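The other protein chains are all here in position, but one chain of the complex has been omitted.
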Amino acid sequence: MSAYSITEPTRRSKWVAALLVTLYTVITLLPLVWIISTGFKSGQDSISYPPKVVFQPSLEGYVNLFTTRTRVSSDEFGNLPPPATWYDEIVRDQGMVIAGPSRFGERFLNSVIIGFGSTFLSIVLGTLAAYAFSRFKVPLKDDLLFFILSTRMMPPIAVAIPIFLMYRSLGLSDTHLGMILLYTAVNISLAVWLLKGFIDEIPREYEEAALIDGYTRFQAFRKVVLPQAATGIASTAIFCLIFAWNEYAFAVLLTSGTAQTAPPFIPTIIGVGGQDWPAVAAGATIFLLPVMIFTILLRKHLLRGITFGAVRK
Amino acid sequence: MPNPIEAAASATPRAVARRIRGLSDRTIAWLFVAPTIFLLLAINIFPLIWTVRLSFTNFAANKPNAEVKWVGLRNYIRILTDDGIWANMQTTAHFLLWTLFFQVVLGFTLAWLINRKFKGNDLLTTLIVLPMMLSPAVVGNFWTFLYQPQIGLVNYVVEVVTGTPASSFSMLGPGGLAKWSIVIVDTWMWTPFVMLICLAGLRSIPDYIYEAAEVDRASKWRQFWTLTVPMVLPFLMLAVLFRGIENFKMFDMVVLLTGGGPGNETLLASIDLKREAFEKWRTGYSSAYAIILFVTVFGLASIYVKALNKVKER
Partner (left out) sequence: MSKFINGLFRLRRGPWEALATALIALGVFMLMQPFALALYTWSFLVTLAGTVMFIIVSHFPE
C-alpha cells in the first residue's frame, strides 16, 4: 500500500467523484448552451423536431432582436430596391422589410443605467455605514444590523403596493431615478453586511497609526481603509450590480416604458405566431453573458456574497 | 516635536478646526449610518407602515377618488377563511418542500463529491454555479421554450430516454406536470447555492477529527453520520432557511414559466397577491394579504439571522 494520509480520498473515489460531478455539470449547462445556440438558429431551425443540434448558423435572431419588421405583399416585394446591408438581406429572406429599430437597445441601456446607478449609490452609502458599524460603538448596533438585513427579505410584492402609490404621487413611477433609489434600498443591506465583513478584516492598527500621525478620522478612512478594502468593495459592487441587473418583480410592476429594464422586456419579444425564439434567445444571451463573466471573476468571493458575509471560507 | 500636520492644524481658525477634527467618533458614526437608515426608512419602512394602514381599509388604487372606508379586520378575516388562498398556500408548500428536498439532496451530494478534491474541481464548481446568478425572469421565460410540448428539448430528451412519445405530454399544460416543472427549474437554478454552502461546511471540518476517528476505528459510515453530518448541519440550516424564505415569496421565475396556470395549479401566494393587487386592484384587501406574507417571511428571517450568527462563530 502506498503512503497516503488516512483522510486523503483514495484515487478510485476521486475518479468516481470527478465522473459524477462532470456528468452533473454537463446536464446543468445544457439549457445554457441551448439558449446560446438557439440565438444563432433560423426561425425554422429553432422549432424543428427533433431539435437540431447541427444547424446552419444564422444571425436572424440577432437582427430580429434589434429591428421591427413589416410584411409586404409579393407585388411590392418585387419592386423593392436590392437590399443595402447584410441585415436588410436577412430580413428580406424572411419575406419582410425593416420598419425601424426595436426597443431592445433602449431597454438594455436602461438596465445599464439603473444597474450602475444603484450599485454606485449602494456602495457609497454601504461603505460609510459598514465602516461605522465595524469601528464605532453604534447604539443598538445588533438591532440596526438585523433591521438592515431584514429589509432584504421583504417580499417585493408586499412593499410594491405602497411604493407604487408613493411613486405615483411623487412622479417617480417609470423613472430612472425611482428605480435607482429602489434598487439601492434593496441592495444596501447586502452592501452593508458584506462590506462590514471586509472592513472587519482590516487590522485597526493601520488606522490607529494613521491617527497618531495626525490624520483625521476622515483622512484615515479615505487613505488607509478604502485602499485596503478595495477588493471587498469591488466584489460587493459586482453582487449589487448582478442583483439590480436581474431584478424583475419591481421592474414589471413599476415601469412600463421610459425606465423599463431588459428582464420585463425580453419575454415580450413576439414574432409571427408566438414568441420569436431565436430573437428571445439572442436577447437572453446578450443579457446573461455579462453575468456569467462576472460570476467567473467573482468565484472566490461567491460564498461570502450569498451568505451576507457570514461564511468566509 | 511639532510636525507639519500639527502646524497646519494650529494655523486653521479654531471654529473650522473644530468642525473638521472635533467631530467625535460618535458623530461620525451617526453621520455615516444615517443616510442608509434614512433610505431604508423611506423606501422600506414607510411603505410597510402604509401597507398596514391600507390593510384595514377598502381602498382601491385604480379609484383614488372613491370614498375610503375603514373596515377593521374584515380583510384579514376574509383572507384567512378563504379556501382558495389556503389552496395557494398549499401550492406554495408543495413548491417549497420539493425544491428544498431536491436541492439539499443534490447540493449535499455534489459538495461531498467535490470535497474529494479531484483535479479540476475548481473549474467544475465555477461552471456548476453559473445558473444561480442568472436572471430568474429571463431563465423562466427561456425554459418555456425548453418545455414546449411539440418541439421542446425536454420532451425530446424524455422521448429518447424513456420512449414516451414527446407529443403525449405537456410539461406546462394540463395533466398535473406543471407543478413539477417549476420544481425542476428551481432545482436546476439553486442546487449550486446549497452546494456551495455545504462545501464550505465540509471544508470547515478539520482533518484531525477524521484522523482521530480512524484511530478509534470508527467505520466510514459511522464517521459520516456522527462527524460529517452534524458539522455540516448549521451550514445546511442556513442554506435551507434562505432558500425557504426566497421560495416562499417566489414570483419572477414561476410567473414567467406558468403565470400560475394551468388553472390555478401553480398559483403561488405571491403570484396570487400580484393579481389581487395589480390586476383586480383590491388594494386594501391585498395589503392585508401582503402583511400576512410579510410577517411569515419576517419570522423566518429572524430565525435565519440567528442561524447566520451561529455559523459566523465557527
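Read from first to last, the chains carry the letters A and B; within each, the first residue is number 1.
One rule holds for everything that comes next: contacts are C-beta pairs under 8 Å (C-beta built on N, C-alpha and C of every residue); 3 or more make two chains touch, one makes a residue touch a chain.
Remember, predicted model here, so these are calculated numbers, not experimental data.
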| item | value |
| --- | --- |
| Contact residue for the chain not shown (choose from B:80, B:123, B:160 or B:212) | B:80 |
| Hidden-chain contact residue, picked from the options B:57, B:92 or B:283 | B:92 |
| Candidates B:150, B:226, B:264 or B:302 - the one touching the absent chain | B:302 |
| Chain B residues touching the omitted chain (full complex) | 76, 80-81, 83, 86, 89-90, 92-93, 96, 292, 295-296, 298-300, 302-303, 306 |
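Here, only the chains that are shown with their structure count from here on.
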| item | value |
| --- | --- |
| Where chain A and chain B are represented by their mean Cα positions, the distance between them in whole Å | 16 |
| Residue numbers on chain A that touch chain B, as the complex places them | 5-7, 9, 13-15, 17-18, 20-22, 24-25, 28-32, 34-35, 38, 47-51, 125-126, 128-129, 131-133, 135-138, 144, 146-151, 153-166, 181-182, 184-185, 188-189, 192, 213-218, 242, 245-246, 248-249, 252-253, 262-264, 266-267, 275, 277, 280-281, 284, 287-288, 291-292, 294-296, 299, 302-303, 306-308, 310-311, 313 |
| Residue numbers on chain B that touch chain A, as the complex places them | 3, 5-6, 9, 20-21, 23, 25-26, 28-33, 35-37, 39-40, 42-48, 50-51, 54, 61, 106, 110, 113-114, 116-122, 124-138, 141-146, 148, 150-153, 156, 166, 188, 191-193, 196-197, 199-200, 203, 207, 210-211, 214, 235, 238, 242, 245, 248-249, 251-252, 256, 270, 273-274, 277-278, 283, 286-287, 290-291, 293-294, 297-298, 300-302, 304-305, 308-309, 311-312 |
